[in-house]
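Apart from one protein chain that is not included, each protein chain of the complex appears where it belongs.
Right, subunit A next:
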Amino acid sequence: MSGTFIGMPAFPKAAHEAVNNATLRGNLRHATHTIRAKRAKAVAEVSDWAELREAGKRIKDHTLRHLDRYLVQLEESVTAAGGVVHWAADAEEANRIVTDLVRATGESEVVKVKSMATQEIGLNEALEAAGIRAYETDLAELIVQLGKDRPSHILVPAIHRNRGEIRDVFVREMGAWGRAAPEGLTDTPAELAEAARLHLREKFLRAKVGVSGANFMVAETGTLVVVESEGNGRMCLTLPETLISVVGIEKVVPAWRDLEVFLQTLPRSSTAERMNPYTSMWTGTTDGDGPRTFHLVLLDNGRTDTLADEVGRQALRCIRCSACLNVCPVYERAGGHAYGSVYPGPIGAILSPQLRGTASEIDASLPYASSLCGACYDVCPVAIDIPEVLVHLRERIAQGGRATRNGDTVVLRPAKGHAAERAAMRAARWAFDRPGALRAGQRLASGTRRFHPRTLPGPGRAWSGTRELPAVPAESFRAWWQRTRGGKDVTE
């Protein structure tokens, strides 16, 4: 996946810099705490939340289990409804397909609906290289694009910016991209939204090509669904003559009826609303209404590799609501940029290393960017057991093993930097197999406990740098049990 932020340091280093930024921490704390309370209230409104969550999980699992069949069915439905379906094995191919489609229209600019898939493949940069300008139209994406910034949240990519910073970006940059910010723009959210409305209006009205992703694709009917708030999605999906949607293959659901689950769980999980302001659904093209040409680009880009992992494949259930980011204590402090991917937070920590592989320093460090507290699993509307996948990925990084890359099985070597951990585990296994040695070792440890250091030397220092070593008791449990016959002879 090419969405990698080049030269990104491993998570601990990036996070270390982020937690020292007081403004960033304040912005994140304010935003995540606001949404957390609201989400809990929105979820409590529906008495069958647990059942909806279970149904969402099962629909996605069933779809993934028969993904080939549903993709073929989707292709047939979309084609029958007047759409054209393309398949892209990786980011490069998807970018090439979209670039060629835009070129064929003769246009040199496109308007974009916020889409994780096109962020992931770096579509804007690829179009730019081909002389095509891509305008982001989601408010937060606009803030990121104008500020030459990186997204730091799935739903609200500019969550790391407060209103004052957003105002400054608008005043400084809007003029270079089109209509300048109004004179005397203040930092009230309503005025900032108005400035974005005026700035983007002219782009919507003249746009000939729209680019989107999709939240869901229905195999049975060929319907695509985009869930949004601002109306920029509706603009991009209905005003242009040509619409190009780039969608990950895991976004398919079998039946029309399945939407009844996700249209209840997604808005409540993401923006904590009963329903988001606008949802658009379209099936191919409609005579006289909306785009005359519709292209659907089905994107793999590491998804089939993820599907091949028996534990990790559950990450493909994700509906990108971002509830896991908002509850995560690590995300709240480190921020989204530290994750080095368009998918930050807990879901990013399991998705990025699977989509991209664990060859880079940042990807190998992501499964460790968690305290395994499990809050992410609790709020996940499709019940992805993120801690389970984190531990699974840690094991594969530390010990190596089989994985799938670009459709081929590869054997990963144990990562460097985990040698001490592996040696400690080997020693423990040896000792636990030998009761005599274990007893001798425990006696030795108890007898010398006055001389134990508070921190570990050598490679253990990284571990004990932020932790107290546990105190060794004067007597081991096994020794106590033998001496007192299980507590029957208590003579102190």
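Keep this in mind: a contact is a pair of C-beta atoms (placed from the backbone, for glycine too) under 8 Å apart; a residue touches a chain by one contact, two chains touch by 3 or more; residues count from 1.
We take it that contacts and distances are computed from a predicted model.
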- Message: Given that one chain of this complex has been left out, which of "Hydrogenase-4 component F", "Sugar ABC transporter permease", "Lactate utilization protein C" or "NADH-quinone oxidoreductase subunit M" is its protein name according to UniProt?
- Response: "Lactate utilization protein C"
- Please pick, from A:V98, A:L298 or A:A364, the residue that touches the omitted chain in the full complex. A:L298
- Looking at A:A130, A:L239 or A:C373, which makes contact with the chain not pictured? A:L239
- Note on the structure: Among listed residues A:L127, A:L146 or A:A196, the absent chain is touched only by A:A196
- Listed residues A:V78, A:M116, A:I249 or A:A415, member touching the removed chain: A:I249
- Note on the structure: Out of A:V43, A:A88, A:I121 or A:I350, the sole contact with the unshown chain comes from A:A88
- Query: Touching the left-out chain: which of A:A158, A:L296, A:L351 or A:I397?
  - Reply: A:A158
- Could I get the residues of subunit A that touch the absent chain, sorted low to high? 27, 30-32, 34-35, 46-48, 51-52, 54-55, 58-59, 61-62, 65-69, 71-73, 75, 81, 86-89, 93, 137-140, 143, 155-156, 158-159, 162-163, 166, 189-190, 192-194, 196-197, 200-201, 204-206, 218-221, 223, 229-232, 234-235, 238-239, 249, 254-261, 263-264, 271, 273-283, 286, 288-290, 298, 300, 304-305, 307-308, 310, 313, 404, 407
